[in-house]
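In what follows, a single structure is set out as structure tokens and then discussed.
Note that this complex is displayed minus one protein chain, with the remaining chains in position.
Coming up: subunit A.
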Amino acid sequence: MSFFLQMLVTGIVVGSVYSLVALGFVLIYKSSDAINFAQGEFLLVGTYVCLTLVASYHIPFILAVLITLVFSAILGLVVERIVLRPFIGKPVISMIMATIGLSSILAGLVHIIWGHETRVYPKVFSDKPIQLGEVVIAPVYAWSLVIVVVMLVIFTLFFKYSKLGIAMRATADDQQAALSMGISVKTIFAVAWAIAAIVSAVGGVLLGNINGVNSSLSTIGLKVLPVAILGGLDSIPGAIIGGIIIGIIESMTGGYLDPMVGGGLKEVIPFVILVLILMIKPYGLFGKKEIERV
């Protein structure tokens, strides 16, 4: 039983990080209909920047994270301006191709700058485990969950109440009507990319603290694709729930099935789920319904 709970907690924590990263994915999809294949590389760049600040420049962790957030926001803005802006109004497929190109470029840069061996964060969180009944939680997991929840709450409030957040939702609904309100759709795109880079960086830093940092972290970018699709691609709550579901399934598979088959299932299972979901519910669990009035 305690093993089950342990796996459950691990699944929820890792899944919540997926949720966060998937949020970035969903935002870009909602604002421009494009699928961002460079999400994983955003994550990688964020992680390495933060790691470098902490490990090489001995900047306190919190400060390093804040600098990383600012850096990521700028990265997102620059990428949108240079790589994607020219594709506004062009077929979506060309924008998607651009993100694939972008992902190769970023991956190459990371490789050149930071190499490819696994590095670990200096100890940031204490390793004195937290005892919760039968379950033992490493502080890094607890903190990750707290940070993800705080960020998700902030974004939810942002989209619900802020002027820019409401304008972003309006633009996702009807781009030309948004234009007619005097909303700068360019600004909305840019903000979506900045937020996508920020959530990826945070996700990367958290996973990096949990598992260490190497370039394979960028596969998270692909893994959140099933998360986002499970949730319906354009639904923020869907992304959050989808992330947690995938996280739990992955953790359970790793805990129970992998020992039997000798490993590897854990990596595949999200994609198996993806295929199943697409067969049963093509719009995901929470995909936006076109409202039809009667």
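Everything below uses one rule, namely that a contact is a pair of C-beta atoms (placed from the backbone, for glycine too) under 8 Å apart; a residue touches a chain by one contact, two chains touch by 3 or more; residues count from 1.
Convention: contacts and distances are computed from a predicted model.
**Student:** What is the missing chain called in its UniProt entry, if the choices are "Amino acid/amide ABC transporter ATP-binding protein 2 (HAAT family)", "Fe-S cluster assembly protein SufD", "Sulfopyruvate decarboxylase alpha subunit" or "Phosphate transport system permease protein PstA"?
**Tutor:** "Amino acid/amide ABC transporter ATP-binding protein 2 (HAAT family)"
**Student:** Quick one: which of A:Ala170, A:Ile210 or A:Leu285 touches the chain that's been left out?
**Tutor:** Residue touching the chain left out of view: A:Ala170.
**Student:** Where the complex has a chain not shown, which of A:Ile28, A:Cys50 or A:Ile183 is the residue touching it?
**Tutor:** A:Ile183
**Student:** Going by the touch rule given at the top, which residues of subunit A touch the chain that is not shown?
**Tutor:** 89, 163, 166-167, 169-170, 172-184, 288, 291, 293
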